[in-house]
Every structure is written in structure tokens, then in C-alpha cells.
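Note that one protein chain is taken out, while the other chains of the complex remain in position.
Labels for the chains are A, B and C, by order of writing; each one numbers its residues from 1.
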Amino acid sequence: MRIDIKQHTGSGTRNHQIEFNPVGTNPVAGGRLQFVIDGDRREANWVEIFPGVYSILVGERSYEIHVAPRPGDFGAQATSYDVTAGMHRYHLEVWDPRRRRHSAPEGLHEGPQEILAPMPGRIVKILVAENQEIGQGEGLVVIEAMKMQNELRAPRAGRVDRVYVKEGAGIETGIKLLRLV
Amino acid sequence: MRIDIKQHTGSGTRNHQIEFNPVGTNPVAGGRLQFVIDGDRREANWVEIFPGVYSILVGERSYEIHVAPRPGDFGAQATSYDVTAGMHRYHLEVWDPRRRRHSAPEGLHEGPQEILAPMPGRIVKILVAENQEIGQGEGLVVIEAMKMQNELRAPRAGRVDRVYVKEGAGIETGIKLLRLV
Amino acid sequence: MFKKILIANRGEIAVRIMRACREMDIRTVAVYSDIDRKAQHVRDADEAYHIGPASSSESYLRIDRILDAARRSGAEAIHPGYGFLAENPDFARACKEAGVTFIGPPVAAMELMGSKTAARRALLGAGLPVVPGTDRNIESLEEVRSIASEIGFPVMLKASEGGGGKGLRLVATPDELESAYRDARSEAQNAFNNASVYLEKYIGRPRHVEIQILGDHHGNQIYLGERECSLQRRHQKVMEECPSPIVDQDLRRKMGEAAVRIGALAGYTNAGTVEFLLDQDRNFYFLEMNTRLQVEHPVTEMVTGLDLVKAQLKIAAGEPLAWRQDDIQMRGWALECRIYAEDPANNFFPSPGLITRLKVPGGPWVRDDGGVYEGWSVPLEYDPLLSKLAVWGNDRPEAIARMRRALGEYNVSGIQTNIPFFRHVLDHADFIAGRIDTTFIDRALTGGWVGDIESVDPEAERAAMLAAALHASRKGSSQPSPVTRGSKWKTAGRDSLLNNCPARRSRRP
Partner (left out) sequence: MFKKILIANRGEIAVRIMRACREMDIRTVAVYSDIDRKAQHVRDADEAYHIGPASSSESYLRIDRILDAARRSGAEAIHPGYGFLAENPDFARACKEAGVTFIGPPVAAMELMGSKTAARRALLGAGLPVVPGTDRNIESLEEVRSIASEIGFPVMLKASEGGGGKGLRLVATPDELESAYRDARSEAQNAFNNASVYLEKYIGRPRHVEIQILGDHHGNQIYLGERECSLQRRHQKVMEECPSPIVDQDLRRKMGEAAVRIGALAGYTNAGTVEFLLDQDRNFYFLEMNTRLQVEHPVTEMVTGLDLVKAQLKIAAGEPLAWRQDDIQMRGWALECRIYAEDPANNFFPSPGLITRLKVPGGPWVRDDGGVYEGWSVPLEYDPLLSKLAVWGNDRPEAIARMRRALGEYNVSGIQTNIPFFRHVLDHADFIAGRIDTTFIDRALTGGWVGDIESVDPEAERAAMLAAALHASRKGSSQPSPVTRGSKWKTAGRDSLLNNCPARRSRRP
């Protein structure tokens, strides 16, 4: 099977392509496999130590890789993972072959957009009112969690179309806070 | 429900009786319950931390109890547990109420008896032959595991009726080694 | 010695105190809120008393319920840990009235050190070094002007009841003074419900170096060397070391003796910490005194070999100190990292939730003081400190190498932690050279910092991609969360600008 991977780094995004024969979904699995990555052929001896934790020998080099889905960070066509290899951490977007016909959504910053809670907590202050015009970086809401007050700011200028939450409300990661148009 | 418990200690066996209202089988459970043990009434606040690990507050005294079935040590009418509470370890035989009508098997040392492997390993030496008369404490087989040779000895005098294993054979806990009559 | 004590705290410090008690055959009494029934400190205690709902104002801050638990359990003494009620004189007083020993200093010492201006007055009176400035609240703009010009710019306006960087204003020139004065007062009013401010000379890029002291009830006071606490993020300590890279024998003696004099001045007993600011010329100025056990006490323990919690218990029980000043020998170097449930790749947002796997580092000279376990769900009601990872080495380079190794072994799954962030600190040339001050982290690291570390090993990168691809192909992609549609916004949210600062009046202990 052929899988596309987008690697997000501080400096930007890199595209990679990896090919190998399907390995089945046996919960406790492992073995040797040939794979081709960005044109280079490699052999790997892999085994899953815990769910999402892989011990991989590429040639004889030993790597322990932790694969964790990024919380609430799922696209329709791809899955984003935080992947840790020793001291290194990668943000990888794996394009599931079963959905390859779709293409990435474009126009990131167009149309009305929902601002979502990046973490659980309690709304201690709402800093904007509906229909208020705001500039980029302006404070929107203050969320308290673990004894810290976290001010969420506007990622771009716009008008506050709706405010979904009330002060004092408890919130979960990913719920809608307000809509920006 | 009413449950009988046999406590095995170095010095002998004590019988206990405990009564409480059924608590259901919800995997993650806990709560308060009244119980009567050997006639004394108590209140407990209990919660299961991991499977088989209970945090129990009797009154306000806090105990963490590990309940583990004794390997290969199951009777037909009762289940034997190694129960650990802090520095203390108990061997408890819990008589399942659902099978209370049966009674404990008697005549422990009568008739032919099977000698079973107390651990996994490899048979390095068989010290007796079939039809051989042996005395109590006489060596029967030598099992090697983890770089140690362990000599299993006869728990009583008798005649070796059958030898089920061969030297060099790998064995699992609980398999038949030989029969004594 | 006490037969039974109550620990009026939770998390790692409650666990730490109970460990000392078990080693001294003292029975332990825990208190817990609804959400903490399965918490580690409840599992570890000999007795546990429920004291209310999750919100700390309804549980861990409820003096009445804690004293009630002490009464019912027959505890002879109460250890407050740090945070919560640890520096609350009313609690210490209430303990006294209830006939329970408060394991800490006398009420008067707590009250004196609780007020910054009062403490400044006391020290100035005794000729001890404080940052030049006023020793009382400033009542008018005129007063500010005259004093500021006396001291010389730049100056700092500080909230008298302040902490955590609130009601704080740096004033570089005279013409900024008026607005800064107005802002500082209103911010102080909002934050601490008290508008009083005072003036201090601004010390550029200071170091935060503190001295550990012990005092008994027989007039003995000693110091146990210093701790370097300049590594702070938004006024929160994140990493500490003992000794300090810039403190030599001579400076250690000077600061130690000053700290002991300050302790004596306050009639201090038990364990306390005197915090100093050091300027570029290594002049030291009193900042404040923490009248309780410090979060970072393990680095002092590893270097001196003394158990500070046991010392606290013995002092509270009336025993004289077992050591004279010259018995205190410092050996080697210790570092501590505070492991927080926060996401460094996401503006250090808090990251509460279920710990699905926990692997703590081990082996030589590694110490983990944890308060959580695999399967525990970290609540969002309390401080995000999961654990303190401390290491010891023969010298600073060995300690740094060992901390790098230990962090590499540390694995917390299910929630995000600041572990990857520490790897950046440890690799930074200025940190390695010991060139640090309280502005170092905000200047050098969190600014442009991203959570991903650029790989230096292309083979590791390939292995990572293979693992991700294998995982996706085997598990299929996970269930889209409710967030799916907004995911781009989610991403935007993750990278959006953020401020976070302590919600409590005082900064984290």
C-alpha cells in the first residue's frame, strides 16, 4: 500500500511517501517488512510493545516510536499524529489510502469560522460581545484550568457573529465558543 | 449475600463469615456498603483502582488490597486468593455462595494421586522408575528453570504407578508429572 | 515524636510527606475532596477523611473541615505542605486554638513575612539588604515622582499584596510614570482587591537565588546552602538547581548568614526559605521569605544528604537540630525539573485528563517525587504539577547529562507534559554555561519555540513515519471527534496567541 505523509515543522510542511505490503490488524503483531520511503528502500523489523508504541529496527538501528493521535485534531481525509522518537517529536499528517480520492480542503481562512475550546476548563470571562468588530490578536475569552487563566485570542480580524458560552460555564475540549465572520 | 472464607495461616485454618448486599459487576465500581464480618457490623467505602486492586476505607482507615487468584490453585467449590494488605499477605479460600450446596472434598491423602508440576521449566532428571516404592521426602524429579535446579520430593510414601514425563521435556505449571499410589 | 499527623494537602507533596512519616513510624491522615477519592495520597494514607467537593475553596481550603478531621482522627499535628493553607496565618492560629501542632513557623513570623512592605521595613531597620525603594505604600503621584527620581530610573511599581507578576509595572522614564502608576493600582485593585502599590529600583536581568534555613525551638538556626531558581516561565519556577553556578563559598556564607539573621529577626522556626535577587554584580537583595517547605526542596536534600521533611517533623516535636552549621557538607550537584500537565507545543495550555501510561525514569541518582499513577485522571481543579524529577551528579555537567538521560526515559501518555520543553533548556548554550536569569526562558525559549524538535537523525525520521503509517494502516484512522468540521480552526486555535498566568493571588509555590 502507498501512504502520503505531510510533516509539519516549525518552518513549514514537507511531503513524504511511503510504500509497504499491508501487515494486517492483529493487535499484537510484528515481523520484518520491506518498505520504500521517498524512493529509498529499507528493511525493518517491527513489533508493537504497547498500543501505539512500536519498537522498530531499521537495519539494526533500534527506535522506539510513540504514535498518538493529536487530541481533537482530525481532518476528514487525514489523521494527525504526534509521533515521538527518542528526543525528537514530529507532527505527522497521515493520508489514509482508503480515502485518497479526496483532496485537502482549501481556503482555510474564508467564510464564517467557529472558535473551539482548545482545552477543558471554566469560562471566567468573555471579553467580546456579539456583533462586535475585533482585530487579530484581540482577547476573546479567558478560560481557567489548573489554577491558570488562559486568554484565547482572535487568530484574525473579523466580526463576532455568535457567542455560544456563558461566563462560569464548564467546557470540554473542542466545544464551540464563538463564531467569527 | 453470605460468603464463607477459610483463612490458611502457617499455624492452621480459621473460618470466617461475611455478609453484605450484592454490589453488581460493573467493571469500574465503588461506593459505600454495610457489612457484617464474624458478627461485627462495619461500614466501608470501597473503590476498585485496577482490576483486583481495591481501595477500602473501613470507617476512615485506608487499606489498599490486592486480590490475586493463586495460580493453578482452584478448587471446585471455592477459589483461593493471595490477598495482600500493605505488609500483610493472606491465603484466603472464598466459598462462592453460588456453589454453597457442595461441601469441601475430604480424604485428602487417599487413593492414587497425581503429582503436578509446581512451575514451568524443563525436566533435567527423573529420579524414580515406575513401580518403584518410595518414602516420604524422597526425590522424584529435578526441574530446571531460571538457572536453578529444583528437586521435587514425595509428599508421602507410596509406589510410583506411572511416570508421564521424559527427561529433557519442557513442562508447564500444573501438568501431570507422575502418579503415586 | 508524633504518633499520628494529618497532611492538609494533596498530590506529590502529600505523598512526599507520607513517605517520611512511614519511615518514622508516624501514622498518616489524608484529607480528600470528591474528585480525589482515588488519588495517590488517599491510597497511601493510613486514614482518609472526606472534606468536600472538588473546588479547593470547598475542600482543601476549608480550615473548619480539616480541623474537624484532625479532631476525629486524633492527629497530634498538621503538615500543610505548600500552597493551599501553608502560608495562611489564620490556619496556623486555628490549629493552635484547636490544640493541634502546626508544622511550620509561629503565626507572628508568617504574618510579618506575609506583608511585603512590613517585611521590608523590618529588614531595613536591621540593616539587611533589600531592593532600594519604599518601605510603605505610596499614597500619591507626587510621592511616586519624588521617590523615583531619588532612586533613579528604571524603577518597578509593585502591588503591596501582590504576587504572580500582577500589579507589576516597569517604568523606564519619568514621563511613563503617571500612566504606569494608574495602571498598576487598577490592576492591583482587580487582582488583589487592594490598590496599594510601592516602589522598588528595577534590577535588570536578576538571578533568583534562595537560601534554605532551619530553626528549632532552642534558638538554633542554620542554613543549608542555596538553590538557583532563575529558570522561570512567566514568573513560575520550572527548574531549580543546587548549588548555584555563580555562588561561591564566600557568597554562600554571606547570603546564608543574612538569611539566618532574617530568620532570627522574624523569630522563625522550622524550615523556611529566604528568596534573594542577585544583580549583575552579584549583589544580593531580599525578595521575600517563603514560610513553608519549598517545592524544590529535593535538590537541597540530594546535595546535603538531609531529609528536610523529617527535620520539619522533629523540629515541630520540639527536638533540637541534630546538626551545627559546620556539619552541613555539600556534595555534588542536583537539578530538578517540574513535570507539569501542560502542552509546550500549544502555548503551555493546561492538559488535564487520564494518564494512560506512565513510565518513570530510574537507575543511578535519579529521584522522582510523583503524586499520580497510571490510570489516574488528572483533575483540572488543581495545580498541574504531576511530579518532580530530580537528579544528582558529581558536578554540573554530569547532572545535566543525567537529567537529559532521565527525561529521555520519562513517558507520560494520554496527556501532554512539559517534558519536551526541558530538553530544549538542557541543550541551550546559555543554560549549559550557567548564564541564566529570571528572564532567560521567556527571552530565549518560549518566544519562538515550537513543540517539534527538528530531527538530526534522518533514519529516526524514517522510522517515525513508518510507525505512523503502520499504525494508521493497522488501526485505520481514529474516530473523527466533534471537532472535525472546525479542525482547521482547532489548528488555528492551537497556534493562536495566548496569555496564561496564575489564577491564584500568589504565584505557585
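The rule we apply is simple: a contact is a pair of C-beta atoms (placed from the backbone, for glycine too) under 8 Å apart; a residue touches a chain by one contact, two chains touch by 3 or more.
Predicted, not measured: the structure shown is a model, and the values here were computed from it.
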| item | value |
| --- | --- |
| Chains on display which the left-out chain touches in the complete complex | A, B, C |
| Touching residue (missing chain; options C:263, C:370 or C:384) | C:370 |
| Per the touch definition above, residue among C:169, C:402, C:424 or C:471 touching the missing chain | C:402 |
| Positions on subunit A contacted by the hidden chain, ascending | 30, 45, 47, 49-50, 55, 57, 60-62, 64 |
| Sites on subunit B contacted by the missing partner chain, in the whole complex | 1, 3, 5, 7-11, 16, 18, 20, 22-25, 29, 35, 37, 40, 42, 44, 46, 50, 52-54, 56, 58, 61, 63, 65-69, 71-76, 78-79, 81-92, 94, 96-99, 105, 108, 113-121, 124, 137, 139, 144-155, 173-176 |
| Subunit C, residues in touch with the chain not shown (by the definition above) | 15-16, 19-20, 22-25, 298, 301, 305-307, 329, 331-332, 359-360, 362-370, 373-374, 394, 398, 401-402, 404-405, 408 |
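Note that only the chains that are shown with their structure count from here on.
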| item | value |
| --- | --- |
| CA centroid of subunit B to CA centroid of subunit C, Å | 49 |
| Contacts with 2+ other chains: residues of subunit C | none |
| Per-residue overlap in subunit B, given as positions that touch at least 2 other chains | none |
